[in-house]
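Our next item is subunit A:
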Amino acid sequence: ATLDDVKARGELNCGVNTGLVGFAAPDANGNWQGFDVAICKAVAAAVLGDATKIKYVPTTSETRFTALASGEIDVLARNTTWTFSRDTDLAFTFTGVNYYDGQGFMVKKDLGVTSAKELDGATVCIQTGTTTELNLADFFKVNNMSYQPVAIQTNAEGEQQFLAGACDAYTTDASGLAATRAAFASPDDYIILPEIISKEPLGPLVRQGDDQWADINRWVLNALVAAEEYGVTSANVEELSKGTDNPEINRMLGNEGDLGAMIGLDKDWAKRAVSASGNYGEIFAATIGESTPIGLARGLNAQWTQGGLLYSPPFR
Partner candidate 1 sequence: MATFADTPKANFRLGMLIYDTRYRSVTIQIVVLFLFMAGAAWLLNNLFTNLAERGKDLSFSFLWYRAGYDINQTLIPYTNDDTHFRAMLVGLVNTLLVAFLGCVAATIIGVVVGVLRLSSNWLVARLMTIYVEIFRNVPVLLWILVTFAIFTEVTPQPRDFKVTDQMIAEGQEPAASMLLFDSVAITNRGTFIPKIVYSRSLGEIHLGFLPISIDTLLVLASIVFGVLVFRAIGNNATKVQEATGVRPVTWWKRLLALFGPLLIVLVALGFSLQRPTLGGFNFTGGVLVLNSFMALWIGLTLYTAAFIAEIVRAGILAISKGQTEAAYALGLRPGRTMNLVILPQALRVIIPPLISQYLNLTKNSSLAIAVSYMDLRGTLGGITLNQTGRELECMLLMMLIYLVLSLLISSGMNVYNNAVRLKER
Partner candidate 2 sequence: MADPHAVTREINRSQMQVSEEIAIEIVKMNKWYGAFHVLRDIDLTVNRGERIVIAGPSGSGKSTLIRCINRLEEHQSGKIVVDGIELTSDLKNIDKVRSEVGMVFQHFNLFPHLTILENCTLAPIWVRKVPKKEAEATAMHFLEKVKIPEQANKYPGQLSGGQQQRVAIARSLCMKPRIMLFDEPTSALDPEMIKEVLDTMIELAEEGMTMLCVTHEMGFAQAVANRVIFMDQGQIVEQNEPTEFFNNPQSERTKLFLSQILGH
């Protein structure tokens, strides 16, 4: 089983983006940082007790599923859209959604385009092997427009081509666009068009058929979300784990009952997951939130209590 393999290896193989600032990218020293990376860290902390025991495997949109399917990686946390066929035909299990997203377009401001509907005849850069590639084909077909796809492998390459003007528009998940734009030398020269042409619920996924491993990943993610809901942060988790008057928190942090044992972990798993890089809200704020250069608003990704879609099932 994957859990045993990971424990035996003493290292979690986590598939991440080859480089998407804010989500997953190595800094100048080669340390991986970002929103998706935080998921890896939380899982590693929960399973191995050490958030640094991770081997990051950079995957392109093209290689990610092969890497996961062949066992090259244990979990894929790489802004991947949860779709029917990926869940069934490709034999994966999505363990939740960590970012609710949709596909958008970015163009240069002086192109004079304000709506995606005006893109007839445009050259569009698109990452191959993605849902966005298929959405794009559908979108242009439905709207009776034509386009020239330029299929690229990685976000970096797309960015390069787009900046060089080899394509009029760059399309991918809106969050990805924002992250990409934020890294531009002059972000203000580019706009993200208002149309969101698809639903892109992004989440971590594992191979189908290993329910225990899927459960661990699902509940680590849920723990991060629930921690935010209950006000558990990396700062106070140590203290709260000693016992609170909220039984839900007590159960989650291992103070009451032994939820950990049910998924093959110890009692403190959730505590470690939260302390790895904080709860969902902390992670969001630190990596892609409004105070970062990427500046994404919580929007759909707010807690359900705040009018968003984040809703962790109860820890019971």
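Of note:
Everything that follows uses one rule, which is that a contact is a pair of C-beta atoms (placed from the backbone, for glycine too) under 8 Å apart; a residue touches a chain by one contact, two chains touch by 3 or more; residues count from 1.
On the choice of candidates, all candidates are chains of the complex that A comes from, given by their letters.
Being a predicted model, the structure only gives us computed values, none of them experimental.
The candidate touching subunit A in this complex, chosen from 1 or 2, is 1. Within the complex, the subunit A residues that touch candidate 1 are 61-62, 65-66, 69-71, 86, 89-91, 111, 119-123, 128-129, 133-134, 136-138, 141, 147-153, 157, 161, 164-168, 207-209.
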